[in-house]
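The block underneath contains the structure these notes are about, expressed in structure tokens.
The complex appears here without one of its protein chains, the remainder shown in place.
Let's look at chain A:
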Amino acid sequence: MTGYFVQAFIYLIAAVIAVPLAKKFGLGSVLGYLIAGVIIGPVTGLVGKETVTIQHFAEFGVVMMLFLVGLELEPKMLWQMRHRLLGLGGLQVALTTGLITIIAMVFGQPWQTALAIGLIFSLSSTAIVLQTFNEKGLSKTQGGQNAFSVLLMQDIAVIPMLAFIPMLALPEIADAAASLKEASEHHQELSLVSGLPSWAYALAILASIVGVIVTGHYLSRPLFHYVASSHLREIFVATALMLVVGIAALMSLVGLSPALGTFLAGVVLANSEFKHELESNIEPFKGLLLGLFFITVGAGINFSIFADNLVVILGLTLLVMLSKAAILWLLAMIFKINNSDRWLFALSLAQAGEFGFVLLSFTMAQHVIAPDVAAILQLVVALSMFLTPVLFIAFDKIILPRYRDAINQMEFDDIDDCGTVIIAGAGRFGQIVNRLLVANGIKTVMLDHEATQIENMRRIEIKSYFGDATRPDLLHTAGIDDALMFVVAIDNIDNSVALTHHIKKSHPKLTVLSRSFDKGHSYALRQAGADFTINETYHSALELGAEVMRKAGLHPFFVEHKKTLFAQVEQDASDDLYQKWSNSEEEQYGSDYQKLFIRLEQAIKSAMGRDRLDKHSASERGWTPPPKGYDKKL
């Protein structure tokens, strides 16, 4: 037990120190983990052989990552992107695979191995590239968007690759491995299908895939509803984990890739109201496990191999990056990605990626690539990733300045991408806001923490998601970073103030509009930073009051005018009072509603009174006729 604690501590402290540092120097978190691994592994020797075992466990992070990739991929969106995905992405994967395969064969690898190497190096680093795009604000550029399509296509391509690679297995390598392994471990993987004839095997596979889709589509909903209504956060987390682990287990049992299964489940759940909640629950596990995975890769790097093959590794890295960039450049030309965007597209994707590590360990396990070759290739992958930040810096410093004008122009073109409005709270208030916006073609994401509420909304085909909007991680997955505006319409006073405060703090530029229950609440919201607050009953009460005046025989247009005037005076007085309220320390949280209200009424009275003393009293201003007999004097 003590041993485990010590080890866990070593891994954690390495990550805690290295990752923030790496981010600070613009290297990104993936490189941070790798560096941490290098330090605790080959450099200091704090961890040793057990990294291999941990790595197998950490690979589960990849499975989770694919689940999340699936969740992000609504079938509709995939369909819209099909040209860029298949055309640009597909060609990138195919051409790069081809070129690298040929290069590998030139270096004397058998074609099977060469093809596996080609596949591995056709992939780029989603983690590094997307994160860097976000950090540098390049996501919305033409180059950034196209790069995203390619990365997405690559992520999807990993799944057939995982299925395909075992077929490339070479008997020589397998034999060599077998003789090595024989003595040590000799465990049989648990399997449901080992003894079955091939038709039954095919049936089992089909059944489990259909099972995943059906379960995802029909059974997960009631399950999540049931769990969500218990209002126990950790049970929801447990359910989410159970789902992912369960599918992975099922897939392994029938001999399929767990990544494939969870990816499928993700796509099936992409339209579900629990999407954002699932994302925010799985995300931290994925992050940690992937981090752990990268650490073990770093720890597994063999410095003596690096030193012995320094020239080869450097040469190969440059060769790989040049080949990839050349093909990307060519594709950018064909697909009319121009100017600085073409550079961005070609440079940003020139590295190999984290899936390269996964596939490398997978190919080794499947006896497709010999361990000594794999060890060198692993270093090539890592080195190309290390070089990526350098390329981005080159893009920033050398290429961008040359195209400055072209970029300015392009930014004006992006009008249709106006972002979404997040509405927290799908109650009586949030619903109306949502309906108005959706009816006018403004994209919204509506969140509520009551599963039944969401179910009711979905029943009348209003898109909304289950989730507690007061949790930062959920806001993140709901897309707060790209949101246009944020509407706070949750029904708990304290939480609405806290939420407003939190959003304004984490996203100062985001406009926040909050619903208030009364004056005190609206002041608290304003103080918390809300850009706009409105009392939920005020305007309907005014309307009703106006109706009374009309029914009492007053002229409707006169009533309308008085109503507007009242609202105006009230608004001004209320602003006044807010200043006093927020300046006087002691009253701030002794803001009992009565005291505030009395002061407000006084303020309104005095405002009205002041106007009556004017020559034109405010209430009588407008369409004032000239004095009688005025025309004699003109």
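Keep this in mind: contacts are C-beta pairs under 8 Å (C-beta built on N, C-alpha and C of every residue); 3 or more make two chains touch, one makes a residue touch a chain; residues count from 1.
Please note the rule applied: contacts and distances are computed from a predicted model.
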Among "Acyl-CoA/acyl-ACP dehydrogenase", "Calcineurin-like phosphoesterase", "ABC-2 type transport system ATP-binding protein" or "Flavodoxin family protein", UniProt-listed name of the chain not shown: "Flavodoxin family protein"
Of A:Thr44, A:Asn492, A:Thr537 or A:Thr564, the one touching the omitted chain in the full complex: A:Thr564
Absent-chain interface as seen on chain A, which is shown: 564, 616, 621-627, 630, 633-634
